[in-house]
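Note that this complex is displayed minus one protein chain, with the remaining chains in position.
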Amino acid sequence: MQQIIILIHCKDQKGIIAAVTNFILKIEGNIIYIDQHVDVEQDVFFMRLECELTNKTVSLAAVKNDFQQTIATDFKMSWELYLKEQKPRMALFVSKYDHCLFDILGRFSAGELNIEIPLIISNHEDLKPVAARFKIPFFYIPFTKENKEDGEKQQIELLQKHTIDFVVLARYMQIITPKMIGLYENKIINIHHSFLPAFPGAKPYHSAFKRGVKIIGATSHYVTQELDEGPIIEQDITRVSHVNSIEDFIMKGRDLERIVLARAIKLHAERKTMVYSNKTVVFS
Amino acid sequence: MQQIIILIHCKDQKGIIAAVTNFILKIEGNIIYIDQHVDVEQDVFFMRLECELTNKTVSLAAVKNDFQQTIATDFKMSWELYLKEQKPRMALFVSKYDHCLFDILGRFSAGELNIEIPLIISNHEDLKPVAARFKIPFFYIPFTKENKEDGEKQQIELLQKHTIDFVVLARYMQIITPKMIGLYENKIINIHHSFLPAFPGAKPYHSAFKRGVKIIGATSHYVTQELDEGPIIEQDITRVSHVNSIEDFIMKGRDLERIVLARAIKLHAERKTMVYSNKTVVFS
Amino acid sequence: MQQIIILIHCKDQKGIIAAVTNFILKIEGNIIYIDQHVDVEQDVFFMRLECELTNKTVSLAAVKNDFQQTIATDFKMSWELYLKEQKPRMALFVSKYDHCLFDILGRFSAGELNIEIPLIISNHEDLKPVAARFKIPFFYIPFTKENKEDGEKQQIELLQKHTIDFVVLARYMQIITPKMIGLYENKIINIHHSFLPAFPGAKPYHSAFKRGVKIIGATSHYVTQELDEGPIIEQDITRVSHVNSIEDFIMKGRDLERIVLARAIKLHAERKTMVYSNKTVVFS
Partner (left out) sequence: MQQIIILIHCKDQKGIIAAVTNFILKIEGNIIYIDQHVDVEQDVFFMRLECELTNKTVSLAAVKNDFQQTIATDFKMSWELYLKEQKPRMALFVSKYDHCLFDILGRFSAGELNIEIPLIISNHEDLKPVAARFKIPFFYIPFTKENKEDGEKQQIELLQKHTIDFVVLARYMQIITPKMIGLYENKIINIHHSFLPAFPGAKPYHSAFKRGVKIIGATSHYVTQELDEGPIIEQDITRVSHVNSIEDFIMKGRDLERIVLARAIKLHAERKTMVYSNKTVVFS
C-alpha cells in the first residue's frame, strides 16, 4: 500500500479541513496522521497529512492532478506531496570538527535516519578517514578566499549530479554564498553553537563564558543570507556554572550540537517542517 | 459571538474529521482550533475543537440537538460541548501544607486561571487564615478514622450545594473514598510529590534520598481507587545531587508541586484533557 | 551555638585553604559546609564556609578581629562574616504586574525565605491591596519623568530608615538611577523576562515570538548601570512551539519569572552569591 505525505499552506479560509478530508475520503485514502496550524496574526493555514491509499488502482499522478484541479485551485494552495518510502538524499558539508559527523554517521548506520547520504564534501582532508570508515564517498574541494567561487561551483555540480535534496552543514566553517542558498532555499540546515539570537557569529562559547551565563545552547536553522538569522528548527540548552571553564562549555556544547542537529535532520527528512516569515512550523 | 469547545471520542473510522468539519461549516462556525489524536493500538479517535458561532440566530440547544441526531449518532460518539465563557467551579481540599494553596490562590488573584473557587475544604483549621486573606469561604470539616464517612458526607453535600465541577487536592493528606471518586470520576486532581510510578505512597522524598536518585519529580493525576495510579496529567522534574539533603529535596520539590499542579488545573479548566484506558490525551 | 557564614575572595595563592581551615580549628569551629572556587583565567580565589562555634565563650568580635589581623592580612583577603540566624532585610519594588509579588509573598508566608520584608515600594497604587493582604507596609511614591529624582530620594530615605540590606525589583518597570545603584552595589536584584543576552530591553516576548525561537527564558541578575547587563544569578527556560501565541509566551514566561526570581532571592539571602568581573560565583 502506498503511503503519502501532503504539506499544504494557504490563506486561512472557512472549510479547508472539510475540503481536504473530503478529498481523502473520495480517493479512498485512510488518514494516519493529520495536523494543522493557523497563524492568526498572518492569517495563514498550514496542514500536514499522512495517508494510505487503500485502493491500489489509484495512480499517484491522477491523485496529484485531481488535487491540483480541485481543492488546490479553489483555495489557492501551495502544496507538496511525497511518497513516504522515498528517502530524501542528504549531502554533508564538513571542515575539521568531527563530533557531529561521527554522530550523524553513527545514527545513519544504526538505521535511525530515513535518508540516503550519497556524499560528504569538505574544504579540508582531515575527515576523509571518517567518511571512509562509514563508506561514504568523500569529495575534497579546497579553496582559498580568491577562488571560493570556483570551489562552490564544483560543490553545486556535485549536489546536482547526485540529485541532492538537502544539505547539512555539520560544523562546516564557511559562509554559504547567496547563489547556493538561492538554489537550496530552506534546504540547507546549519548548527550554530549558541542559543540564538544570543551570541551569533564566531566563538559563541567564549562570549557566553565571558558574559557569565548560567545556561548555554545550540540552534539548528535553515541557512539564509543573513548569518545565523534563518528560520529556527530546533534548540536545546544545558546548565553551566562558575565551576565550568571554556573547555567545559565547549565539551558540553558538543553534546548539544550533536542532539540538536540530529533532531533537525530527522524532522526535515520526515517532511515535518514548513517555513514562512522566517519561522518554522514543526509538526509532531 | 459565542465560542464553544467540543470534545469527541469514538471508535476510529474513516471520514470523522470530514463529517465534523462539514458540520461546523453548516452551522456557520469558524474553527479557531482543532486537534485530533488516534490511539492506533486501541483504535480510538479523539478530537478537540474550538469555534465561534458567527450566526447569532443559531441557538446552542439547536446545535447540540443537531449534532447528536446526525454525526454523534452516525459515528457512535461520546462528546461534550462547553461554552468557553462559562468558568468551571473548582473546590480546593487542603490539610496543613500551604505552598500549593498560596500558589493557586496567587495565580487565581492574578487572573491566570479561568475558574471560580467557591470554597476551600479542610480537615484542619491551620489554613483558614490563608483562605480569609484571599476571601474564599473555608469549611473546616474535622474527622477521625471512626467518623470519616460522616466527614465525607458533609464534603459531598458542600460540593453539590456549590455545584462544583472539579476538585483539586492541594497536598490534602487524606485518601478519597470510592464513593466520592465515583461521583467525581476524572474530576478529582491530585499532586503527588514524586515522579510516578517511582515512589508511590508516603514519604517519596525520603525514599528518593535513600535511593540516591539524581532527579526528583512531581506528578499530577486524576484520582482513582488505586492509590497514585490514576491517569497522569502532567509531570516535571528537577536535578538533585549528593550535596542535597532531604530538606533540600523537599524544598526543591515544593516548586515542582506548585508548577505541576498549577499546569494540571489550567489544562483541566480549559477542557484540554481527555481520559481513556487510565491515560490522558492532553491537547495543546 | 552560634552559626557563622564566611565569604572570602583574594588573589589565588598556595596555602589559603590550609590557613583558613587551621584558623577554624584554632577557634574550635566545626565546619558544616565549605566550598571554594578558583577562577584560573583571572587568578582569583573564592571561598564560602559555614561553621558552628562550639566554644560558647568565644566572642564574635574577637573572631573577626583575629581573622583580620592574621589570615586576612597575610593573604590580602576581601571577606565578610555573617551570623546565620540574622535575617537579611529585603525591600520589594513593584509597578503593576502582580504575579511575582504574589509568588514572593506566598513563599514568604509559607516560611520558605529566611528574610524580613519591611516594606514594598511602588510608583503605582494598584498592588496596595496585595501588600495589605499579606500585611506588609506599602509605600506609594508616584513620580513623573520630571520629578523622578525626588521620587528616588524618597525611596532611598525609606530604604535607609528601614535598614534594608537588599532590593528586589519584582517586575518594577522603571530604570534605577546610578545613584541608587552606587548605594546598593550588587544588592539590587532584577528579573528580566528573556534568556539574556538574547532580547534585552523592552518587550522580549514579542521579539522572541517574532524571531521564532523554540525556547524562551528568564534571567535574574544584579542591576548595574548597563541595562540588562549585570552579573547573572540564575536563568531558566521553557520550550515553546509554533502553536504558542504571544499570549502563551507571556503566560509561560510568568512561571519562569516567578521561579527564577525566587531562586535568586533565596541564593542572595543565604549569602551564596559572590560577584566579580560582572559574573557570579553561586555556591550550592
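Per-chain numbering from 1; labels A, B and C assigned in written order.
We adopt the following convention: a contact is a pair of C-beta atoms (placed from the backbone, for glycine too) under 8 Å apart; a residue touches a chain by one contact, two chains touch by 3 or more.
What you are looking at is a predicted structure, and each value in this text was computed from that prediction instead of being measured.
Undergrad: Any idea which of B:Ile181, B:Leu196 or B:Val223 touches the chain not displayed?
TA: Answering carefully, the residue with contact to the hidden chain is B:Leu196.
Undergrad: Among B:Ala62, B:Leu83, B:Leu183 or B:Val243, which residue is in touch with the absent chain?
TA: Candidates B:Ala62, B:Leu83, B:Leu183 or B:Val243; residue touching the omitted chain: B:Val243.
Undergrad: Name, in rising order, the residues on chain B that touch the hidden chain in the full complex.
TA: 37, 39-40, 195-199, 211-215, 217, 231-237, 241-243, 245, 277-282
Undergrad: List the residues of chain A that touch the chain left out of this view.
TA: With respect to the unshown chain, the touching residues of chain A are 98-99, 102-103, 105-107, 109-110, 112, 130, 133-134, 241, 243, 251, 254-255, 259, 262, 284.
Undergrad: Which residue numbers on chain C touch the omitted chain?
TA: 14-15, 17-18, 21-22, 24-25, 30-32, 34-36, 38
Note that in this section only the chains that are shown with their structure count from here on.
Undergrad: Which chain has its C-alpha centroid at the greatest distance from the C-alpha centroid of chain C?
TA: A
Undergrad: What chain pair shows the greatest number of contacts?
TA: That would be the chain pair A-C.
Undergrad: Return the distance between the CA-based centres of chain A and chain B, expressed in whole Å.
TA: Distance between chain centres: 38 Å.
Undergrad: Just the number, please: Cα centre separation of chain A and chain C in whole Å.
TA: 42
Undergrad: Which residue numbers or ranges of chain C touch two or more of the other chains?
TA: 241, 243, in rising order.
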